[in-house]
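With one protein chain withheld, the remaining protein chains of the complex are depicted in position.
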C-alpha cells in the first residue's frame, strides 16, 4: 500500500510540475492545484497510512495520527484561497495585457 | 455472507468506476465527459457506503451525502458553462 | 570640548548662510565666516602648546563596540593643516562673495563649503582611525556636491560623478586598510596605531594594508594613474577649485602619508610604490600642464605635478625629505590658492579661460597681473619666493637617496626634468595671459580690475609667498618644525631654512630647470605641434563610456538572467529543490524500504489509485484543451477525497470534496474570460526538458514518501488523542486540534481566506474584461440562462442545505464536520442559487453583505481568543462544560464552538465574496460595449 | 429472521452494485450521448438507492439500531438526478452533438419546437 | 401574524423531519433543535422557497409517489435489459410532448418524473412552457408514449396542483 500511495503521489507531482512549467496562466493554476493535492497527500501521509482508525474517540481501539489531518485541513483551505487569488490575478493579467501568457506578452522564447 | 456481498459490491462499483474512467478519457466531447464524471460521483457514493459497511462505521455517511450534493452542483455548473459560458451571471 | 568644536563649528554654522541668503550676498558670506573664525580662534588658543611639542587630545565614546570614538587630537601636523584649512577657507569665503553672482544660490554654496571645511578639519584632527574614515568620506560627498554646484552643466555633472567614484572608491579601500590595521593592532586609536609601526610592518597583512592605504591616498591626492579626475573637477566654481583642489582636499591624501608615516613607512615596498608613483605623477603632471590652453586646466595639472612632488618626497623615506614634504605642502597651498583665485578673476572679467584668447591683460588689470606673477614665480621656483625653498630641499633630497643603487641618478634627473616643465608652464601662464600682444575675441571686453575686496585674498596669499620666501625661519619655522616633528613622530633632523645654501648641486639643478624651462617655452610651438599630433585623451569621456558600457553590459546580463519568464523562474526553483533533495537523500540507506511490514493493497484501493494516476496524467497530457483538463482535474479531486475517506480521514474527505467543487466553479468562472485552449507554445526540446524535470520531481516525491512511510515513527499525537475528550470536550480529535489545541493556526487560516476574498474584491474592482459572445465551438450562447427545472429544484435546496450545514457545524466537535465544511456547504448551496437564478435574483433575496459576515466571523474567532484573558488564561484558552437544561438533558457548551462558528461565517463570507464579485464582473462584449 | 435480514442485505448490496455497474456499462457502450445519458441517470441512481437500502438494513442487523438517514441521500439523488440529466442533455443539444442515425424525431435547436 | 411567525409551515415541517433523519434520533434535544431550526431557517430563507399558492393534496400526492416508485423499479429492469442487449436494436427518438400543466413547479415535477421512469429523459422545455422535448431510449410509437405520460403522470399532477 505504501508503495502504491507513493507512486500516486509521484504521478500527481509529475503532472503538477509539468503543468506548472507551462507558459499560460490557466495550466499553471491547474498544475498548482494538482501539486497541492500531492503535497496535501504527502503531509497527510506523514502520520502514516491507517485504515479504519479515524481519529474519532470511541470508534476504534487505536487511532490514526490526527495532527497531520488537522494540518492538511488547514493547508487545503489555504491553498484554496491562494488558488482563488492566483486565478483572479490571471484574469487581471489577461485584461491588462490582452494575452493569457504568464509573462504578459505573446512572443515566446 | 454480508462481508462476501460487500466485497463483491466493492468489486462491481470499482469496475463501474473504471468504465466511467474509460468514457471520461475517450469522450469524445465535453458533455460525454461531464456525464462520465457525474456517474463517477454517484458510483463514489455507492463505494463510500459499501466501505462504511465494510468498516462497520457510520462516520462516512456525511461524506456520502456531501458527494451527492457536490456532484450535483459540479455537474450543473459544468453543463451551464457549456451552454452559457458565464455560470454566475 | 574645544577640539570637537573646532571641527563641528563649521558643520553647525552651515545652516546660517542659507538662512542669511535673503539678506544678500554680503551677509551670507559673513554668516559663512562666523564658524571658521571661531574655530580658528579656538585652534590658535592651543598654538603655544602645540608649538612647544605638546599634544592636545579629547575624546568621547560613540560606538565603542566597533572601536569608534569621537576622538580628536591637535599636534603639529594637525595644527598646520587646521590653520591652512581655516585660513585659506576664510579667504575663499571672502573671494566667493564677489565671485558668485547674486542669482546663484549663495546660501547652498557656503553651506556645502562649510560642511566640506568641517570634514577636512575632522580628517586632520581625528584621533581615531574610524573617525578619520567618517570625515574622509564626508569630504568625498561634499566635494561631489560642490563640483556639481553648477548642475545644469554636463561637465559639472560628469566631473562630479567621476571625482566621487574615484575618491569615494579610494575611501572604501582606505576603510579596508584601516580596519585591517585595527585588526592587527587591536585598536583604532591613532596613538596606538602609530606606536605599533613595527608590529604592522611585520604582519603578513602589511602589503595588503599598504596597498589599500595607498589606494586611498593616491586617489584623493590625484596621483598617477588616478590623477584624471582632478582636471575635470575644475568644472566647479573657481573658489572651490582654489580651496578643494589645490589647498585642502587633495592634500588630505598627502596628509595621510604624513600621518601614517611612522606606522607604515620604512620598508622597501613603501619606497618603491610611493616614490615611483610620486615621480611619475610629478613628471606627467608637469608635462601635460604645459599643453593645456585652459588656465584652470594648466593649474590643475600643475597641482597634480606638485602633489606628485610631495608624494615623491614621502617616498624617499628620509627624515629630511619628510620635512621638505611638509614644507612644500604649505607652500603649494599658498601659491596655488592665489593662482586659482587669480584665474577666477580673469575668468570672471574676460568671460573665458582660454589662453589663446586671453592676452596682454597687464594693460587692463595691472594689479592682478602683479599678484599673479608673484604666485606664478613661486610655482616656478624662482628664488626669494617660498616655492623656491622647498623645491631646493626637494632637489637636495633626490641627490641623497641611494636606495636604487646604480640607478640612483635617475631621481635627480627626473626631478630636474619635472622642474624644467614646471618652469615652462609657469612662464606660459605668465606670458600668455598677461603679455603676448592683445586680447583675442574676448566674450567680455574690455576686462577690468575686479572689486577691491575680491583681490584681498590674493594679495594676502601673494604676500605670504614673499614673506615665507624671504624670512622662512621667522615666519614658517616654528609651525613647520612642530608639524614635521609630529609627522616623524620623534626628533627633527638638522635643517636650515636659509634663502640660499651656497653654490651647490641643488642650486645648479634649479638653474638648469629655470633656463631649461625658458628654452622649452621658447620652443613651445614645435612641442605643441608634436603634442597635438598625438591622440587626444579625454578621461571624462573614457570614464563616462566605461561606466555607461558597464551599465549597458550589466543591464544586458541582468535582462538575460532576469528575463521576465515565469517558466524560467519556476524551473530554477524546481531545480534548486531537486538539487538539495538529491544531496540530502543520497547518503541514505534504502534497504529499509523493504524492511517494514507493508499493508497489502486491496483491489478497490488499487482501482482508485489507478484512476487518480490516469486522471492526473491526463490533466497534464491534454492541458491544452482546457475544459477537458478541468473535468479531469475534477475527477482527480474526487479520487483524492475518496482516498482520504479510505485512509481514515473523514474530515479531510469532506473538506476536499467541497473545496474541490468550489475550485472547479472558480476555474470555470475564470475560464470563461480566458482562451478555451492553449496554443502549442514551447518547442519540443523545452517540453522534453520540462517533462524530464517533472518526472524527476515525481520520482523524487515517490522515493521520499516511500522512505518516510517505511521509517519507524513516534509523535506527539498521543497527547491529542488522550486529551481530546477530557480537556478539549470533543471526540473528533481533528476538530479539537483545529479549534482548540492549534486554534491559533486556524485563526491564521481563516484570516488568509478573508484576506484572499478582500484582495480578490479589490483586484476586480473596476476591472472591465472582454467576454466572448460565442463558445469555442462557435455556437452562440444559449438564450435561456436559468432553466426552469434547475430553478425549481435549487430553491428548496437552500434551506435544506442550510440545515445540513448547521448540523455538520454543530456536530463537528464530536464527529466529522465542523466550521469549514459547514461553511463550504453553505457557500455551495448559495453558489447553486447564483447558478440557477442569477446574481440579481439571489442578491435581492439575501439582505446580507458578505464583508460584514467575514468581519463578524473573524470577530467571533478572535473574540473567543481574547475572552480567555478575562479568566486569566492565555489567548484562545478554551472552556467547555456540561449543563443540564430542562427537557434537553445534559448538553455540552464549549467556547471552541463559538470559535468554530466564527470559522463558519468567515468561510461563507469569503467564498461568496469572491464568487459573487467574479460573477458580477462588468464585461465588455465584442462591440466594446459594457455589459453588466 | 436474522438470517433472512442478512440475506436481504446481501441481496440489496449485490443488486444495487449490479445496477451501478450496468449503468456504467451503458455509459461505456451505448452509441450516442443521448442514449448513454439514460444509463447512469436511471440504473446508477437506482443502484445506489438499493445499496443505501441495504445499509439501512445492515445497521439494523449489525448495530441493532434503527437508522434512516440513508433515506436522505436516496431522496436527494432522486430529486437531483433528473435535473442533472436535464442540464447535461441541454448542453449536448446546445452543442448539437450528433445523435445515432437510428434516432427518430428531431430536437429543437433554439428553445422552441417547429422552428428549424 | 402566523405568516410572519411561521412563513412556510410545510417547509418547517419538512426541515424538522430532515433534522431528525440527519441526527438519526428522536431524543429531546434532536426534537428541540429540529423544531428550532425548522422555525428559524424558513425565517431566514423563505424568500428562496417558491411561493405555493396552490395546495397540493397530500393523499393524491402520496398515491402519485407510489406510482412513480413502482415505475422506477420497473423502468430500471427494462433499461438494464436494453443496455445489456444489442445497442443496434434500440430505437431512440426525440419526442415533442405538448404540456397541459401550466405552473413551473408542476412542470418540473413532471419532467423529473419522466426522466426517472422508463427509457425517457426530459431534454428541453420550450420557452413558452407549452412543449417538452423528450428523448426516448427505445420507443415503439410516439403517440403511445405521449398518451402514457399524460395518463400516468400529467393528469394526476394536474389534480394535485389544481
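Chains: A, B, C, D and E, in written order; residue numbering restarts at 1 for each.
FYI, contacts are C-beta pairs under 8 Å (C-beta built on N, C-alpha and C of every residue); 3 or more make two chains touch, one makes a residue touch a chain.
One rule holds in what follows: contacts and distances are computed from a predicted model.
K.L.:
Of the options "Dihydroorotate dehydrogenase", "ABC transporter ATP-binding protein", "Monovalent cation/H+ antiporter subunit D" or "Phosphate transport system permease protein", which is the UniProt protein name for the chain that has been left out of view?
P.N.:
Options "Dihydroorotate dehydrogenase", "ABC transporter ATP-binding protein", "Monovalent cation/H+ antiporter subunit D" or "Phosphate transport system permease protein" narrow down to "Monovalent cation/H+ antiporter subunit D" for the missing chain.
K.L.:
What are the shown chains in contact with the chain that isn't displayed?
P.N.:
Even though it is not drawn, that chain still touches A, C.
K.L.:
Touching the absent chain in the whole complex: find that residue among C:403, C:699 or C:767.
P.N.:
In the complete complex, the chain left out is touched by residue C:767.
K.L.:
From the list C:7, C:68 or C:693, pick the residue that touches the absent chain.
P.N.:
Within the whole complex, the residue contacting the unshown chain is C:68.
K.L.:
Provide the residue numbers of chain A that touch the chain removed from this figure.
P.N.:
20, 25, 28, 32, 35-36, 39-40, 42-43, 45-46, 67-68, 71, 74-75, 78-79, 81-82, 85-86, 89-90, 92-93, 96-97, 102-104
K.L.:
Go through chain C and note every residue touching the omitted chain.
P.N.:
Answer for chain C: residues 61-68, 130, 133-135, 137-138, 140-141, 144-145, 148, 151-152, 154, 157, 160-161, 164-165, 168-169, 172-173, 175-176, 179, 183, 547, 550-559, 561-562, 564, 566, 568-570, 572-577, 580-581, 583-585, 587-589, 592, 704, 707-708, 711-720, 722-723, 740-745, 747-749, 751-752, 754-756, 758-759, 761-763, 765-767, 851-852, 854-855, 858-859, 862, 865-866, 869, 872-878 touch the chain left out.
Note that in this section only the chains that are shown with their structure count from here on.
K.L.:
Work out which chains are contact partners of both chain A and chain E.
P.N.:
Touching chain A as well as chain E, we find C.
K.L.:
If we look at chain D and chain E, which chains touch each of them?
P.N.:
Looking at chain E and chain D together, the chains touching each of them are C.
K.L.:
Averaging each chain's C-alpha atoms to get its centre, pick out the one most distant from chain B.
P.N.:
C
K.L.:
Quick one: chain C and chain E, Cα centre-to-centre, how many Å?
P.N.:
Roughly 75 Å, centre to centre.
K.L.:
Can you work out the whole-Å distance between the CA centroids of chain A and chain B?
P.N.:
Going by mean C-alpha positions, chain A sits 21 Å from chain B.
K.L.:
For chain E, write out the residues touching at least two other chains, lowest number first.
P.N.:
18, 22, 111-112, 122, 127
K.L.:
Which positions in chain A are in touch with at least two other chains?
P.N.:
As it turns out, chain A has residues touching two or more other chains at 51-52, 54, 56.
K.L.:
For this entry, which pairs of chains touch?
P.N.:
Pairs of chains that touch one another: A-B, A-C, B-C, B-D, C-D, C-E, D-E.
K.L.:
Please name which positions on chain C make contact with chain A in the complex.
P.N.:
563-567, 570-571, 574, 598-601, 605-606, 609, 612-613, 616-617, 619-620, 623-624, 626, 629-630, 633, 636-637, 640, 643-644, 646-652, 655-656, 659, 662-663, 666-667, 670-671, 673-675, 678, 681-682, 690-691, 693-695, 697-706, 708-710, 713, 715-717, 720-721, 724-725, 731-734, 737-738, 742, 745-746, 749-750, 752-753, 755-757, 759-760, 763-764, 767-770, 814-816, 820, 907, 910, 914, 918
K.L.:
Touching chain B in the complex: which residues of chain C?
P.N.:
603-604, 607-608, 610-611, 614-615, 618, 627-628, 630-632, 634-635, 638, 641-642, 645-646, 650, 653-654, 657-658, 660-661, 664-665, 668-669, 671-672, 771-772, 775, 781-782, 784-785, 790, 801, 804, 808, 815-817, 821, 825, 828-829, 831-832, 834-836, 838-839, 915-916, 918-919, 923
K.L.:
Using the touch rule from the top, collect the residues of chain A that touch chain B in their complex.
P.N.:
For this pair, the touching residues of chain A are 51-52, 54, 56, 59.
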